[in-house]
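Missing here: one protein chain of the complex. Every other protein chain is in place.
Just so it is clear, A and B label the chains in written order, and each chain counts residues from 1 on its own.
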Amino acid sequence: MKGTLSIVGFGLSTIGPGTATGLIFAAYINGVARQPEARSILQPIAFLGFALAEALAIFGLVLAFVLK
Amino acid sequence: MAQPGFVPPDSNDFIFKPIFGSSIFMTKPALMIFFSVILIVVFFTISARKAAVVPSRLQFAGESVYGFVRTTIGQDVIGPEFERFTPFLFAIFTFVLTNNLFGVIPFMQFPTMSRIGFPVSITIFVYLVYHYVAIKKKGLGRYLKEMCFMPGVPKPIYIILAPVEFLTYFAVRPLTLAMRLFGNMFAGHLLLLLFTLGGEYMLKSALFVKFFSVLSFGMAIGLSFFEMGIECLQAYIFTLLAALYIAGALADEH
Partner (left out) sequence: MATTDDGAFWTIIAYLIAGLGFWGGMGFLADHFLKTNFLTVLGMFLGMATGLYLIWIRFIKESPK
């Protein structure tokens, strides 16, 4: 076995954002299904949450390459 | 356990020997690309040959694929000018779909798109098309201005924002487009290889371990169906994003 520990770290760090993205879209779909006219209000909020959660994942990706 | 240990599959399993002589031009993936083109041409020629008002089964299959690309991807995304781009999108969709599905067809079992060269060359086409469309419609200066300098931002912040916008359109978009297709196919094929090779290895070892190889082979078969879904989905997403980029190039303002 060979490889770097950074990749393992990146793998671990994707658990959080993955869970977060799932929860955000579960809530978004739930909301739209219950009240379709609320879509225009919910969509920006869902995108903001998605962007913030994804930012952490990409941070992890870059740090996995940068840190040696 | 005196045998040599289990050798996990790695990226070397994606490199094939040349078929004719020593030229690396003709390997299995290259042969499969040519085969896929022939397959697509033959299929759609036959299905459109005897076009009738009451379609035969083959004609119905061909027309439903075409209708799917034309309506769901073309019309819904690009809007009124979609008719010009339908052949382009249709060609991309069928080509990527056929080559992806080679990954689960017995005796081929290699998704051509898991060699990075093929997604990159398709992406270059998409890249040229959407920039050409935008520059022809808006002119180079206006295109760049609309891209980099969106309204509603204080002037000094443009120094920070403009390079990032520029990089997004010219580097990151094609990069993610190619990497997504390549990554999905590569990882999927590696996963199938791992379970199949693992099952084979366990079958050769001690009696107790042999029972677990059934589990591994079962997993490989289950994942093959899962892969089939992913392969169709990736072809769809690739075409959809190509359509979205063209739509963004055609849009008047952001």
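Here, a contact is a pair of C-beta atoms (placed from the backbone, for glycine too) under 8 Å apart; a residue touches a chain by one contact, two chains touch by 3 or more.
Not measured: the values here are computed from a predicted model.
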{"item": "Omitted chain - touching chains that are shown", "value": "A, B"}
{"item": "Hidden partner chain, touching residue among B:Ala48, B:Val164 or B:Ala187", "value": "B:Val164"}
{"item": "Absent-chain contact - pick from B:Ala91, B:Met150, B:Leu194 or B:Met219", "value": "B:Met150"}
{"item": "Touching residues on chain A - with respect to the absent chain", "value": "40, 43-44, 47-48, 50-52, 54-55, 58-59, 62, 66"}
{"item": "Absent-chain interface as seen on chain B, which is shown", "value": "72-73, 76-77, 150, 152-153, 157, 160-161, 163-165, 167-168, 171-173, 176, 237, 240-241, 244, 254"}
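Heads up, the rule we're going with is that only the chains that are shown with their structure count from here on.
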{"item": "Between chain B and chain A, distance of the C-alpha-averaged centres to the nearest whole Å", "value": "23"}
